[in-house]
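All protein chains but one are shown in place.
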C-alpha cells in the first residue's frame, strides 16, 4: 500500500524541502509523485538537462523512507520548445492555434514534438531507470483533459490519412464504409480525404466522424507507446502507469491501459457539479478504472485533499470527508493513495486548488486527518495486500458506442453515459458490486452482463455474448442494440440485427418520446405502471421455438399493449431487452426481478441509504476478506451485521451491531463465515 | 397530379433498382425526383461525364410508367472540384472557410464555380433536355438552407461593390443612402466599400446591412438564372422549378419564383420544435409557397414520409399521419406529392432521416399507407385537375421588412415573422383561407389586406394600397408602418409617413413595453380589456374631414385613454391601424369586428378545433369544387355540413353529418350549392 502526496519541490524554496519531508514522514507517507510538470526545470534550454535538484529531493525523501513516482513532464512543454516551431501547437476545429498558457498545448502527431519527447524521456529514463528510490513512472498527465485529444492541424490530417490507409485497403473501401456517395462526397484519391473540421454545418459523415475519434484516441495511445518503449528499455523494476480520469472519453482507456503495468486514477469526489450523487459519482470512477485493466487494482495518483478550483472553487471538504473518500478508494481497489497536492500553491491558475496544507504551509485540520489515515493504513497494509474487490455483475461501457451517440444522440438531450449511469445507480444503490468492462473483456466468472445501448459491436463480441448466455449467463441490453455496423452505418438487417436470435425479437418501428409526452409501461410481474421517456421501440415477439415473452408492456399510444421489455430463455441463460428508457422505478423493478432470479446479492443486506459496503477478497486465498463500511451521510447510522467481527483499525472485537458516525468508516475482518452477509462469503 | 418519391439510385445496388420501381408502381407512383446530389457520379473527374447509370434508371422507371424530375446537382460539388481552388468555399462572417463535409459549400459569386456549374448543367440539359420521360428540372436544392446565402469572401466583396455601383449612381449616393457621415464612416471611393463582416460590434450601418442582405438574395437568384438560361436553351416541354422552404428567409423567394415555371416546397410538418401548432405550421408553408407566384399551385418535392433527423430525430409519424399531411398539402394547392425519401439510407448524416421504407428495404406500415394514398389519388386526379384554393384575404409578408426587423428588432425578442404569424393564426383558426403575398403582388380580387409591420414600402406599393382602399378594400396594418424609407433610413416625415392620410392618424410618441409591464387596452366595441406588449404608439387622430376613430384605447400609463387601434373610412374602403401588439384575445377581437364587416366567412362554420377544411375550386369552371376536411386531432369528431354530398374517395353519397376519425380525411363534392357552407360557394 502506497500512501503519500503529489509534491512539487520546484515550487518551494529548497530550504523548505526537508521540513516537508519530515511532516510527510510523521503522516506515515511512503511515496510522493514528482516532476510531471517540471520540463522547464529539467531541460531549461534545448539539450541542457538539469536533474540535480530532483536528485537532491529524491535523496531527502529517501532519508525519510519515502519513495518516488516520477511523471514524464510532457504535458507541459516549455515556452522555448514551443517557440521553435508553432506547428507543434494543436489547432482547434476552426484552425485556430491553441496557444501557450495552459497545458497540453501540443499535437500528438507532430514528429518534431515527438522528437523532443523522446529526448526528455530518454534522459530521465537513463538517469532514474535504476534508481531504487524511484518505484514507478507516470506517463504524461490525464490524457484527453480539456479537449486535447483532437487536433485539426495539417500533420493530424496527414496522420489521419495514413491511419485510414492502414485500416482500409483502398479509397473505394473508405467510400463504401462511410457511404460517401451521399451528397456527392465521394473521394477519388487518398489525398482528397480531410478531417471533420469546420464546415457549413458540423454534422459530418458519421463514418468519417467516428473514425476520426478512433484515430485521435489511437494517436494518443501511439504517443504513449513512444514513451513506454523508452522506459521499458532503460528502467528496471519500475512500474509504468498513467493517471486516467475515469469518465473522460476522448481516449479509449482500455487501449491506453494495455501497454501499462497498471492504470491509475485522479479522483476528486466532491466537485461542485455533482452535488447530489457524490458517493456513486466517485465509486463509478473507481469501478471504471478497475475495469480498464479488466478488474485489477490500480493506483490513485491524485486524490482530493481540499477544495479544488481554478477560477471558481468546489466545496471545501468537511472534517472527516477526506478520510471517508480515502477509504472508499481503497475499498474499491486502490493500492496507492497519493493526495493532490501536498501544499496549496500561492500562485498560478491552481492557487485555489487546495492541498493538505494551506498556502501558509503549517499543518492544520486536513493534515491531521490525513495523518490519522496514515496511521490506520500502517495497520491495514498487511491485510490489504493481495486483496481486491470481486463482482458477479459486469456493466459494459463501450467508447465506440459512446462516441457514436455523441455524434448522433438520436433524441435531443440523450447521453449514452447518463443512460449507462442509470444502470450503475441501480447496482450502487442496491449495494451490489460491479465491474465496468470493455465489450472485448473476458466475461468468464460473471453471472450477469448489462450492456446498455450496444448499438454496434464487433462480431467477436456478439459471439462471446451468445456463448455467455448459452452457458447460463443473464444478459440485459436495451434499445438500439444491434442497430449499427462497426463502421457506424445502420445495419440493413432487420433489427435488432445480430441480436435478433439471442433476444427472440424483431423491431420494425421506433421513435423518440418528446419531452412532455412520457409513455406509460406496465410491469407484468408487479402490475406497476411507470413512465418511459426518450425513445420507444415497437417490439415483435418472433415466432421461435422458445419464444421471447414480455416483461412489461406499453400502456398508451398506437403501440399500446405491445411489449416494452422482453426476456427470452436462450441456452442455459436468458436475454433481456428493454425497448425504452423507463423511469427509475420502472427500471429498478425490471432489474430487481432479473437479479433476484440470478441469486446475486448485495454485499450487505439492509444497509441504510448512503452507507456503502465493499469487500476486498484475497486473490490467492479467497478466505481473506476485509469489509469496508462507509457512512456517506450527515447522520450517525446503526449497522447490524448479525455476527461478531473484528475492527481492523482498533483490533477490538465488534459485536454485529454498531453505530457508525457521519463521515466515519469501519474496516472489519471476520473469523467465520456467516449467512447474514452473503456477498462477503459468496 | 404527380405522386412519387425522391429516389437515389446511386445509393443502392443496381440489382435492386427494378424491385424498387415495381414497388413504386404498386403504390401508384408516376414520378420520381432524382440526381439532385449526384454530381460526383455524373462528373466523377473534371470533364469526365457519366450519364449511363442515370439513363438506365430512367429507362427502368419508364418501364413502370414513372416519369422523372431531375435536380441539377449543384448543391453538392464534389471534393475534386473544391480542391481545385479553395476560394470557391464560402467564408463566414469571421473570414473562416466553411470547408467540405456538409453541402452548399460554395460561393454563389465565385466565377470559377459558376463555370463548373455551367458545364455540368449544360451537359445534363443537352443529354436530357428532350427526353420525354424527364418532365421537369429542380434547380439546385433549398436555397438559403443552413445559412448559406451569405458569404464574406473577397469575390463577394467585389460583387457587392459591383451591385452597389449598379444600384447607386455614385459613391456620394451610397454615403447619402446609408448616412455614413455618422461616426466618420464616409467612403471616398468604391473600393473603400466592404461587407458587414466581423467588427468591434456586429451592428453595422442599417443601410449597408440591408443592402448586403438584398445583394445576397440577388446573388442566389443570379446564380439560379445562370442555370435557368441553360435549361431554357436546351430543353423542350420540361418544367423548371426550385424546392423552396417556405419560411427560410435568406433569399427572397418572390424573386426566385419569377424565373421559374412553378415553385416547389419541401415540407416536414412534424418537426420536433413545432409540437403545439403543427397543422398551422405546415399550412402556413403551403400558403406561403402558393404566394411565391401570386397564389398559384405548386409542387411538393419533398414530403415527409417518416421521422426526419440528422443527429437527433423528430417524432415518428403515427399511423394515418402521412396520409393526413398529404391531403393537407393537396387541399392547399400542391399538384405534386413527392415523398422524401423512398428508402431510409443506412449511412451518412441522413441515416436517421426516415423514408417510406425502413433501412432494410422491405415494405412496412408506411409503404402501405402511402400505397393507399396512391390508390385514392388515382380517383381524385381528374377532379383535382384545374382546381386550386381561393382566398378573399391576403396577408402581406415582405422580406425587406423581415430583414430590417432582424437587423433592428426594435424591442428585445421581437420577431417580424412571429408577429406575422399571430395574424396567420387568426385566419387559420377561424378557418378563413388566405394567400400570403409580396407587397408588390396584384391585389385585385381580394377584399381584405393585412400588412403587419409594413415599416418600409416602395412608393408603388403605397399607391396600390391607397387605390385598394379607395376601391372598397379593407386594409389592416400596424405599428412602425411607414416609419422607414426603402433605404432603411427612418423617414423624416411625421409618422406614419406615407400612410398618414390613408389612416388619418399621426404618431409623435412611441416606445417599447418591457417584459413585465404589459399595458391594458379596451376594445370600444366589446368593452373587453386585454393586454398589449412589446410596443406602444401614442396615436393622434388627425383633424381630417373624415376623421379616424378609435377602435380600442389604452387603459393605463401616461397615454391612458388615447387610441391604441384606429380605423378610418377612406374612399369606399377602410384603413385600420393597430399601434401595439395586443394579446391573442385582443387581436382576435379587433379582427373579428373587421372581418364581420367585410362579410368574409370561413370555409365551413362550426368546425371543431383541430379540424381543417379547404376547398379547391376550378380555375376555369368555378362550379367545380372539392371540399377537404381533415381531422388533425387525436379523437374522432362529428362534422355536420347540413347538406348531402358525395365522398370522392368512395363515391358514396354522404349525408351532411358524419364522423371523422382521428387522422382521417374526407374529400367531398357537392351537387348543389348550399347556404350552410358559405365559402364553398361564395
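The chains carry the letters A and B, assigned in the order they are written, with residues numbered from 1 in each.
Just so we're on the same page, a contact is a pair of C-beta atoms (placed from the backbone, for glycine too) under 8 Å apart; a residue touches a chain by one contact, two chains touch by 3 or more.
Bear in mind the structure is a predicted one, so any value in this text is a computation, not a measurement.
The chain that is not drawn here is touched, among residues B:122, B:489, B:555 or B:619, by B:489. Checked against the full complex, the one of B:65, B:123 or B:185 touching the unshown chain is B:185. Annotation: of A:15, A:169 or A:312, A:312 touches the absent chain (contact as defined above).
When you scan B:11, B:41 or B:204 for touch with the missing chain, the hit is B:204.
Listed for chain B, the residues touching the missing chain in the whole complex are 94-95, 178-188, 192, 194, 196-201, 203-208, 407-412, 414, 488-494, 508-512, 514, 516, 557-558. Where chain A meets the omitted chain, the residues involved are 8, 10-11, 37-41, 44-45, 73, 76-80, 83, 90, 96-105, 146-148, 272, 275, 307, 309-316, 318-319, 344-352, 358-362, 364-365.
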